[in-house]
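A protein chain is absent from this complex, but the other protein chains hold their places.
Now for chain A:
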Amino acid sequence: MGDESKNSTEDSTQVNQDELILAQQRQIEKEISESIPLVGELEQISSLNKEYSNDEVYLEKIKDLSSKYKSIRRTRPDGNCFFRAYSFAGLERLLDKKDEFKLFYKQAEESKNVLVSLGFQQFTVEDFYDTYMEVLKRIGDIENVEDAKKTLHYLFNEQGYSDYMVVYLRLLTSGQLQKDQDFYSCFIEGHRSVADFCHQEVEPMYKESDHIHIIAACAALNTGVRVVYMDRGNNKSVTEHDFPEGCTPSVHLLYRPGHYDILYP
């Protein structure tokens, strides 16, 4: 009996601590969502300096970065940043290239059937597909490129649309992984099947992206990306990596541990 009451005291302390952690986590999430837009405005590369004012390693690398890129567009660090940044930057670039956009649009139109044939549920895939196509259509219909880009930026900051774009790209990525599972299975750690990996690490929102996500997303959208790595490593310059290797990248992303932003040459 005595033990029981002791247990319950411990439990209630536990509760309080857990609730404090939860509350703090909520608070952090709230602060992030209030202070950082889903997809930010264009900023100069030098705007990164203020984040690292006393950090020689980073300052040196930012210098190197600014010799290669003009500007940066920050995205919200919510675990979806790769998908959101990649999707936004890819579409933004396509708006400058009408022919490529048309081709991309056509592929996107067919993508739902591809997913359904892979075994995805028609009902829910349709939900995300419809919104995805609606966004493509809306920006594609605008004659003036600058106006189209503004609309794209607006839609990517509307949580509803923006998240739907992310989900659909996650589904496409999952589809790609499952389609080529013989290849991708070599890169999956632990004893998980590709399908399990997709259900656990690709399809759920807020799950962060790894190389394998990036490779599959690039293959799914047929859009190469250059990821520029900037961390506290010893070399003085930033490291670049193209996905798929040897491609001419259409999208440039800056990676700092745990987060992707968009870069503009």
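One rule holds in what follows: a contact is a pair of C-beta atoms (placed from the backbone, for glycine too) under 8 Å apart; a residue touches a chain by one contact, two chains touch by 3 or more; residues count from 1.
Please note the rule applied: contacts and distances are computed from a predicted model.
Can you work out the missing subunit's protein name as recorded in UniProt? Choose among "Trafficking protein particle complex subunit", "Armadillo repeat-containing protein 4", "Ubiquitin-conjugating enzyme E2 J1-like" or "EF-hand calcium-binding domain-containing protein 1".
Protein name of the absent chain (UniProt record): "Ubiquitin-conjugating enzyme E2 J1-like".
Touching the hidden chain in the complete assembly: which of A:Tyr69, A:Tyr161, A:Tyr184 or A:Tyr255 does that?
With A:Tyr69, A:Tyr161, A:Tyr184 or A:Tyr255 as choices, the missing chain is touched by A:Tyr161.
Considering the complete complex, identify which of A:Phe120, A:Tyr184, A:Phe243 or A:Tyr260 is in touch with the unshown chain.
Of these options, the touching residue for the absent chain is A:Phe120.
Just to verify: which one of A:Ala89, A:Leu136, A:Leu171 or A:Leu254 makes contact with the chain not shown?
Looking across A:Ala89, A:Leu136, A:Leu171 or A:Leu254, the contact with the absent chain belongs to A:Leu171.
Touching the absent chain in the whole complex: find that residue among A:Lys70, A:Lys137, A:Lys150 or A:His199.
Here the residue in touch with the unshown chain is A:His199.
For chain A, which residues reach the chain that was dropped from this view?
4, 7-8, 11-12, 14-15, 18-19, 22, 25-26, 119-125, 127-128, 131, 159-161, 163-164, 167, 171, 195-196, 199-200, 203-206
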